[in-house]
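Okay, here's the structure, questions in a sec.
What follows is chain A.
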Amino acid sequence: MPSLKQTEQTRSWSQWKKNGEHWVWVNASAVAICLIMVIGLIGLIVVRGLGHFWVNDVQQIQLQNGTLWLGEQIDTEKSITNDAKQKSKTQILYKVGNREEYSLDFKWFDGEQIKNTTKPEWVAVIERYEWGNAYGKITNLHWQGKTYGINEPQALDNALQAVQNIREKIHTIEKNDIGRTNYQLNEIRLERKKIKADNSLNEIQKNKFYAQLYHKEKKISAHYQEIKKELDKHHKKLEEQGYVTFVLSDNKSKQINLGHIVRVYFPNQMDVVDRTLFYFEKLWEFIIEDPREANTEGGIFPAIFGTVALVMLMTLFVTPLGIITAIYLREYTRQGLIVRIIRISVNNLAGVPSIVYGVFGLGFFVYFMGGSIDELFYSFNLPSPTFGSPNMLWASLTLTLLTLPVVIVSTEEGLNRIPRAIREGSLALGSTKFEVLWRIIIPMISPSIMTGIILAIARAAGEVAPLMLVGVVKLAPDLVIDGNAPFIHLDRQFMHLGFHIFDVGFQSPNIEAAQPLVYATAALLIFIILLLNITTIIIRNNLREKYKALE
Partner candidate 1 sequence: MANDYFSSHISEKFNEELSQLTEQLEKMGKAVMTQFDLALQSIEEKDPKLAKKTLKKEKIIHNYDIQIYELGYQIMALRSPVAGDLRAIMSILQTTSDLERISDELGKIAKAIKDKNEIPEDIIHIFLDYGNGVCDYLNRTLKALNSYDVQASTTIIRKKKSMNALYLESIQKLMALNKTVDIDSMSSYLFIAKGLETIAVNARNIAKYIIFFEEGIDVRHQARKDIIEQFSQTS
Partner candidate 2 sequence: MAAPIALTTKNWCLKYGKTEALKNLNIEIPEKKVTAFIGPSGCGKSTFLRCFNRMNDLIDNVSVEGKIMLYDEDIYDPRVDISILRQSVGLVFQKPNPFPKSIFENVAYGLRIQGKKNKTELQDTVEWALKNANLWNEVHNRLNDNSLSLSGGQQQRLVIARAIAVKPQVMLLDEPTSALDPLSTLKIEELILQLKQDYTVVIVTHNMQQAARVSDYTAFLYLGELIEFNETTKIFSTPKEKQTEDYITGRFG
């Protein structure tokens, strides 16, 4: 009897091919390459982005000609020269700060210009609200009348804390009280416009309303005046806290008002633990704070908020729309030629470039629908547009259209997988077609719907081009959701992380300062999308468990 084992002869290349092993290798290699690329890209973004917040040493550079500079080493570049003497030239980039003195934060130095570099202990970095960082030496502190030297670091901490407290008070008043009063005054203004345009009222009635409004306005204005007075008081207090005497690397001395200081730190004195704590502090600031200095400093909270709000709103619109469409296509219409055409069109919509959706959104949503709403309901406010301009509502509807095909297709896939027996079983018990859908089928396809939503979120969170036309701005003063009734303002414009990357990276005046922020924002965007996806996936997996049945 022939043996069951393979002989040497059979273990040949043809046998290998017969097993299909060569395909396994090809596929595995392809997957490996993809993984490497993805990990590489994400790794690059994360390292560069999150590395931005790490405290670097500040070096003191002595040039050949004796001048001293203070700065953080950022980058090194080698360039090839035609010089016979040396093959390449090295250039080193330093962040030297003190923009009000040197007009640029960053400066390139020739490698051979530099005689030596040291890392003095006394170097202080002062983050300021204007003009960026200052690098230098603190000689003394004047605070609330008293003078403190460098041997009393506690005093500096106390002073900065006091400044911080005042700032917070100012911030609260500005955001809450002033914001509210402004909003109320605006409402009164709109009300007045409305009355003016209302033709059903006669002069006497109108005057009565005007009088009421005037009365209200007066009260609010008075309140506003009070708040402003207090605010001014605080501002004055802030200005008068004191100042720090600061010596730059060229021995120029200046005074930096305490009120302008965000924070002070001594980088060369900080050990790993200090730096780690500082890192998290800066990271937290990045996520929570508003931006400063034309988006080159501070945090990006409004962009995060805008992105998340946009995605949530889009999900809110696309889910019912997609489900209902899919159910209609599969359950209610006759499966004839027309339905097939519709289905093909839906599938092809997924391939339309997103900028086309942006243009469509602008034309249809913003101008046509927004314009109509303005004419019908807000005519008193014209020619100022209320809804007839790009805003959150139109942006989310545009993205809804963009991701609709994905949701429809996934839902239809889910519907296809439901065995006919389940439907018949329900009908045989006396349910109507709608009851079958509502009670049995929709719960059963919820995992597929969630898949559709996951894909929709993934697509929408990364789109930037259409949003630029329908609602995203570089800097938005208010958030779409705030404490003023009606609390959700869909007629406002908003900030978006994707757009922020584009704007900061390519539209900002200070390229070197912007670069690390671009990476940081990109890393954050990836992280948020990941978070949204993981949440949805967990929900979907729970639903799958529940309805695991089918397989």
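Observations, loosely collected:
Note that contacts are C-beta pairs under 8 Å (C-beta built on N, C-alpha and C of every residue); 3 or more make two chains touch, one makes a residue touch a chain; residues count from 1.
Here is how the candidates were picked: all candidates are chains of the complex that A comes from, given by their letters.
Model, not experiment: these values are computed from the prediction.
Touch with chain A in this complex holds for only one of 1 or 2, which is 2. Listing the residues of chain A that touch candidate 2 in their complex gives 419, 421-422, 424-432, 435, 439-440, 444, 546-550.
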